[in-house]
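Here the structure is laid out as structure tokens; the discussion comes afterwards.
In this view, the complex is presented without one of its protein chains, the others remaining in place.
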Amino acid sequence: MSIARTEMPESSPYLLVDKQARAGRSTVNVGGVPIGPGTFTLIAGPCAVETPEQTLRAAEMARAGGAALLRGGAFKPRTSPYAFHGLGREGLLILSGVRAETGMPFVTEVLDTRDVDLVATHADMLQIGARNMQNFSLLRAAGSVGLPVLLKRGMSATIEEWLMAAEYVAQAGCTDIVLCERGIRTFETATRNTLDISAIPTVQRLSHLPVIVDPSHAGGRRDLVLPLGRAGAAVGADGMIIELHPQPEQALCDGKQALRPEDMPDLRALMEDVPLIAGRLAQTGPAGPAVSAVPTGVNGTP
Amino acid sequence: MSIARTEMPESSPYLLVDKQARAGRSTVNVGGVPIGPGTFTLIAGPCAVETPEQTLRAAEMARAGGAALLRGGAFKPRTSPYAFHGLGREGLLILSGVRAETGMPFVTEVLDTRDVDLVATHADMLQIGARNMQNFSLLRAAGSVGLPVLLKRGMSATIEEWLMAAEYVAQAGCTDIVLCERGIRTFETATRNTLDISAIPTVQRLSHLPVIVDPSHAGGRRDLVLPLGRAGAAVGADGMIIELHPQPEQALCDGKQALRPEDMPDLRALMEDVPLIAGRLAQTGPAGPAVSAVPTGVNGTP
Amino acid sequence: MSIARTEMPESSPYLLVDKQARAGRSTVNVGGVPIGPGTFTLIAGPCAVETPEQTLRAAEMARAGGAALLRGGAFKPRTSPYAFHGLGREGLLILSGVRAETGMPFVTEVLDTRDVDLVATHADMLQIGARNMQNFSLLRAAGSVGLPVLLKRGMSATIEEWLMAAEYVAQAGCTDIVLCERGIRTFETATRNTLDISAIPTVQRLSHLPVIVDPSHAGGRRDLVLPLGRAGAAVGADGMIIELHPQPEQALCDGKQALRPEDMPDLRALMEDVPLIAGRLAQTGPAGPAVSAVPTGVNGTP
Partner (left out) sequence: MSIARTEMPESSPYLLVDKQARAGRSTVNVGGVPIGPGTFTLIAGPCAVETPEQTLRAAEMARAGGAALLRGGAFKPRTSPYAFHGLGREGLLILSGVRAETGMPFVTEVLDTRDVDLVATHADMLQIGARNMQNFSLLRAAGSVGLPVLLKRGMSATIEEWLMAAEYVAQAGCTDIVLCERGIRTFETATRNTLDISAIPTVQRLSHLPVIVDPSHAGGRRDLVLPLGRAGAAVGADGMIIELHPQPEQALCDGKQALRPEDMPDLRALMEDVPLIAGRLAQTGPAGPAVSAVPTGVNGTP
């Protein structure tokens, strides 16, 4: 009886996602939309897919706000078994339909290895949520279906553990990984989580993977979404994922942190300001080419 | 298109595992071994099943130390994809064989919904690890196969979230749940985790479920296992799960925290001291009947 | 202009309090009461000195519970400037009077370098509170007046920082230092703080100083005081400091965590159980001589 023990190399614990593995920083292509150096791609949409109408309206909001990609949960991880857990397959059909009508590629979360193929049939990008960052079976399954993966940081994961989780996905065959900082758990209770803004440049120093920021879950409050998103742009994030809803007060989850239709002009203004916010840092720093080269016709709105 | 939104009841977020749901505290039966008030059941074994010989010797050590149940990982969650991930099915066969020879029921971890049936075919109790505490699909799957479940606390999970995770298992059909405090993540780096010893009496106040302590993962150091286990007994824990190995220096995982053969007398002495350690607290406190009523012929040593 | 730069030695960051600095573990003498290996000294009393009557009754309670030393705050650090901050000098006079009547030496907190001499005139031991653990001026001042010092761990201090704080006191001339673990700040909100029970054996491995546990501040709840104190004894703490009050519901601070008169029998029972709780660990472990050698006539009650 022999044991197939794979030795961890001495040099670096994460070989494939290490900065040294590539000549420069990587760009991940999601249904034709690039995420990587020189971009600040906005992913926006509702926490959960509820109805076709709500999803379509949310997509239109997202586009008006400057989003190139749609987000929306069909399978929802919830702390309580009695909460709304998403529409499942029906939610995926809705998202596919909205993509057909709007042309916006979408990212959606997968929670169970048994659902990976189904979700991959519909989605343009698979999301691994914070609670599943060390669900290693799911990481491997998601990494083996040929779609890009959005990997959220676990709420108490170190940056090294996060990159090791990405290495699981990479080792399974997929290096088209986008990392997402969504706030960590600390003693502070004034915000839902504590956005670890330093993680963005730290990850970009250690890995070639793009990294985006999620100000909606980090702050857990509508009024913090734009300021925290702005902070993300300021430190050189490669994009942002936010939640919005046509009627947040009627949302089936996380309505308090969802932007409203009337917030879209401010969101769009922020997106237009990104080259100024990231500015010189982006032009001279390790983030690569200038943000002013953002191909806004592609990953912003036309 | 209708949404099946299950409302969360106002009264308590965890209905089935709440203290109010039962007249007294529950006892969970694992292959004939009780875990609950009036017991201090020892679960011991290697981090990972490596060979039949190693597992058998570990089981003999465990028994000598006072254990009634064997633990051993066939599927191992590891931070790195390049680390040893366990023998899988082969490991389950070894555990079954060792049970046949020693008569010790065993608990082993399941990582993937697709493996639940396989693991359940062999094991006497399914373990959900800290990293999967909010892997809700896995909680439901584990809760529906008719075996008792050992639910470890997530490393940054609040006690409320932990009980909500237990509620998932309960709602899936299994209320034979044993909770396990295994240390939480804090700023302190002198220990692998910080054992939240207060969680034991806090959980016993909120829920009817038994709760045990894992001093091996909490401290991450061999010299802390017995002191922390003693602390667990002192606050009224219903048992303890520890790691041991016939040759820790050659262990394929976590050798630094594994007890050695020469530690078994001290472990057994601790087990014999439990009624004294828990003492009056157990006799008069909310933990129910006196610890001196521990049926040591069953869940202690013969 | 020259700079008197004192170099930190390579070998150990804390020279005087390091385990290597002494042949064995130290015993600190407080007004004739020893705290150190082979003891489990109980310090008890009210959060704040309110009146002579309240303090005298509290001292009698403390003695009935098994305490050898009295605690009581004359200078109280409070989060709010509008809260009760203690009686100051008047409180010290009350404590002196109660000592005269009961014979119990007392420990009390000092908050300001300008008050050190005044407090030292009255007290048998100076307490440095958690919020002042890195008030280096205060550490030095307290270390230079010839009294033993009780040094609480800062609420987010690492064990190394705590020992470095002790080194300040030692370098100022006082090595009669007793360390006190009183809970650290984590994300968990079910308890006021999280008692880091592992810190007790960890400190005893690194330093020769005695270390005690404060279950009152750690848990912040009356019902957790005895279980957590028991856990402290189980891991080999050299003593315990707790809060009690003749009428907790009328206490001017922290009434929720104060033991009541009716809790004294349970407290005393716990004190009597200490040799059993600490047991073999104490007899064979690094804690030195057996706990059964506790001179209960001296630091327990007669």
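By written order: A, B and C. Residues from 1 in each chain.
Operating definition for what follows: a contact is a pair of C-beta atoms (placed from the backbone, for glycine too) under 8 Å apart; a residue touches a chain by one contact, two chains touch by 3 or more.
These numbers were taken from a predicted model, which means no experiment stands behind them.
Visitor: Please identify which residue in A:V28, A:V116 or A:I159 touches the non-displayed chain.
Guide: Looking across A:V28, A:V116 or A:I159, the contact with the absent chain belongs to A:I159.
Visitor: Where the complex has a chain not shown, which of C:V30, C:A67 or C:L111 is the residue touching it?
Guide: C:L111
Visitor: Identify the residue among C:N135, C:T175 or C:Q204 that touches the chain left out of the display.
Guide: In the full complex, the listed residue that touches the missing chain is C:N135.
Visitor: Out of A:A44, A:A83, A:A120 or A:A218, which touches the unshown chain?
Guide: Reading the full complex, the residue touching the unseen chain is A:A218.
Visitor: Even though one chain is hidden, which residues of chain A still touch it in the full complex?
Guide: 156, 158-160, 184, 186-191, 194-202, 205, 218-219, 223-224, 226-228, 230-236, 266, 269-270, 273, 276-277, 279-281, 284-285
Visitor: Kindly note down the residues of chain B that lie in touch with the hidden chain.
Guide: 156, 185-187, 189
Visitor: Since one chain has been left out of the picture, which residues of chain C touch it in the full complex?
Guide: These residues of chain C touch the chain that is not shown: 1, 3, 5-9, 13, 15, 50-52, 77-85, 87, 90, 111-114, 131-132, 134-138, 140, 155-156, 161, 164, 167-168, 171, 185, 252.
Just so it is clear, only the chains that are shown with their structure count from here on.
Visitor: What is the Cα-based rotation angle between copies chain A and chain B, on a 0 to 180° scale and rounded to a multiple of 5?
Guide: 180
Visitor: Looking at mean CA positions, which chain is nearest the middle of everything shown?
Guide: So the chain nearest the centre of the shown protein is B.
Visitor: When the centre of a chain is set as the mean of its C-alpha atoms, what distance in Å lies between chain A and chain B?
Guide: Going by mean C-alpha positions, chain A sits 35 Å from chain B.
Visitor: Centroid from C-alpha atoms only, then distance chain A to chain C, rounded to Å. What do you get?
Guide: Here chain A and chain C have centroids separated by 48 Å.
Visitor: Could you list which residues of chain C touch at least two other chains?
Guide: In chain C, residues 156, 186-187, 189 touch at least two other chains, as defined above.
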